[in-house]
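One chain of protein is taken out of this complex; the other chains stay put.
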Amino acid sequence: MNIRILGGCLRVFSWGAVLVLTGSVLVLLGYLLVKGVPSLGRDLIFGQVNVLDALLLKKRVFDGLFPAIAGTLSVVLLSVGLAIPVGVCAGIYMSEFATVLQQRVFGLMFDILAGIPSIVIGLFGFSGAIFIHRYISNDFRPCLAVSVAALAFLVLPYITRTTQASMQGLSIQTRQAALALGATRVQNIFYVLLPQSFSGILSGIILAIGRCAEDTAVIMLTGVVATAGIPGSLLGSYEALPFYIYYISSQYTDAEELMSGYGAAIILLGVCAVLFILAFLIKRRLAGPAGPAPGRFHG
Amino acid sequence: MDKPVKIRVENLTFSYHQTPVFENVNLAFEAHAITAITGPSGRGKSTFLTVLNRLWESQPFAEMQGKVWILLDGQWVDIYGKTLSKPDLRRKVGMVFQTPNPLPMSIWKNMAFPLKLTGISDKSLIEEKISAALRQAFLWDEVKDRLHDSAFGLSGGQQQRLCIARALVSQPEILLLDEPTSSLDAGAASVIEDLLVRLKERCTLIVVSHYLDQVSRIADTALKLQARGFLQT
Partner (left out) sequence: MTRVFQKTARIVFFLSAAASAMAAALVFGFLLVFGFPLIGGGEFFSLLTRPWSPGQGLYGFLPMITGTAAISFLSIVFALPLSLGTVCFMGGLGPARISRLVDGFVRFMTGIPTVIYGFLGIFLLVPVVRTLFTSAGSGMCILSASLMLSLLVSPTMIIFFKDGFDSVDVRYIQAADALGADSVQRLIYVILPEAWPGIVTGIIMGLGRAMGDTLIALMIAGNAVHVPGSILDSARTLTSHIALVSASDYDSLAFKSIFACGLTLYVLNAFAVIAVRRLGGKRGPV
């Protein structure tokens, strides 16, 4: 019987696909861990400098990842901090006030923005820097501020979409409860709808942080450099972990430098994994511990 | 009045999210009769039907203990045992749902679907089985000229009869019906009621219904589902 044979083949095929896919990723990550774990340690991050001196910015770290980690941290916090207020407000508008036409037009624009390759966003930031250099200040060049602005563009649609989706997902009962007690629309948003959709928005923000932290294409056009030390000003250059990994992969001069590349990759992967798990846990708590209540089983 | 028994349920306990839906239920269902299951909604009437064809197993967080025996070809078969596969069981124990659920295909393909599943490819046999089942479901005259139209073009009552006919194609010995008329108007419902009474000679029917008048019209036995158990009425 044809369907039997086809079914058997399909089963074998699907097992094969799962094994190949998960297997190759596990081999890659396993290789990274095996090669890189020995490099992990205090020296990887702080080099020969005393930890306290480095953290208090008393001494500059030259042969460690500390400046890159600090750079990534600042660029992520600043860009997400910039994108959150705008993105959440935009999401609220889309969910609560937008007309059908606005939903369509704005929605299309958000989708296009979300899909723009990150290198093109980087190019946009770069051209913005040229624009300022040419028409406003001759001293201006790609710097931390440009990266922050460009990365904010990159994650804005994520935050808007997750805010919109979590607010639209609220039940009609939740929406009407406060309104029936005489709340205005804006009161309803601030006192009921936003708090209720908080975990949904939060998990979106965490994913946005992950996206910022791993992005290399945007920052390589907008001001990241291989050695800059701790970021000192918004108008200065800075270092970042993903760029360091990219840079080391082609510019390493000795085995020790390469090892620090593996170390940086493990740290970056760890950061992304932690963010991912965090977002996952928040989302799962949102869905409730065990699905619908027993009484709702149909019939 | 010792009538032949078709289904035996022994010590059935069913729980959902660790909350028991019914506990220690023992029941016997008469062959070639209509047994109605009534009771307030949300007490697990539909769940009980799915215990008889193991459809509940796709529901997460559900658990069952106990045994269900069905008399097939003169032999008592434990439907949760190894002798009968799930697909085979479901061919012997057909089910019709609350809202008609034709597949997104033509009337003909819907009817041929169960045969396709068993790998029957003899054209004339397929044709014969389909027309027989459609006739049994009082649907043949209404659809014979548009068998290749989409099943969604039929009225609600016709769709439900199509679903009954589709279940009949595999010549089931038992037919489970979950409030089969609740989505239909009175006219369409009464056609289906007549149909169910006629089907008694072919199969054993178990109908979930919360219309007491419907129960009194068609049922030979009625069971009332109460908190965690059944009451014969």
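Each chain gets a letter, A and B, in the order it is written, and its residues are counted from 1.
Just so we're on the same page, a contact is a pair of C-beta atoms (placed from the backbone, for glycine too) under 8 Å apart; a residue touches a chain by one contact, two chains touch by 3 or more.
Since the model is a prediction, treat every value here as computed from it, not as a measurement.
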Among shown chains, those touching the left-out chain: A, B
Touching the absent chain when the full complex is considered, from B:Leu27, B:Leu55 or B:Ala137: B:Leu55
Positions on subunit B contacted by the hidden chain, ascending: 53, 55, 58, 86-91, 94-95, 97, 99, 101-104, 113-114, 116-118, 163, 166-167, 170
Missing-partner contacts on subunit A, residue numbers: 3, 6-7, 10-11, 13-18, 20-22, 24-25, 28-29, 31-32, 35, 85-87, 89-90, 92-94, 96-98, 102, 105-106, 108-124, 126-128, 130-131, 134, 153, 156-158, 160-162, 165, 184-187, 189, 204, 207-208, 210, 213-214, 216-217, 220-221, 242, 245-246, 249-250, 261, 265, 268-269, 272-273, 275-276, 280
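Methods note: only the chains that are shown with their structure count from here on.
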Rounded Å distance, subunit A centre to subunit B centre (Cα mean): 51
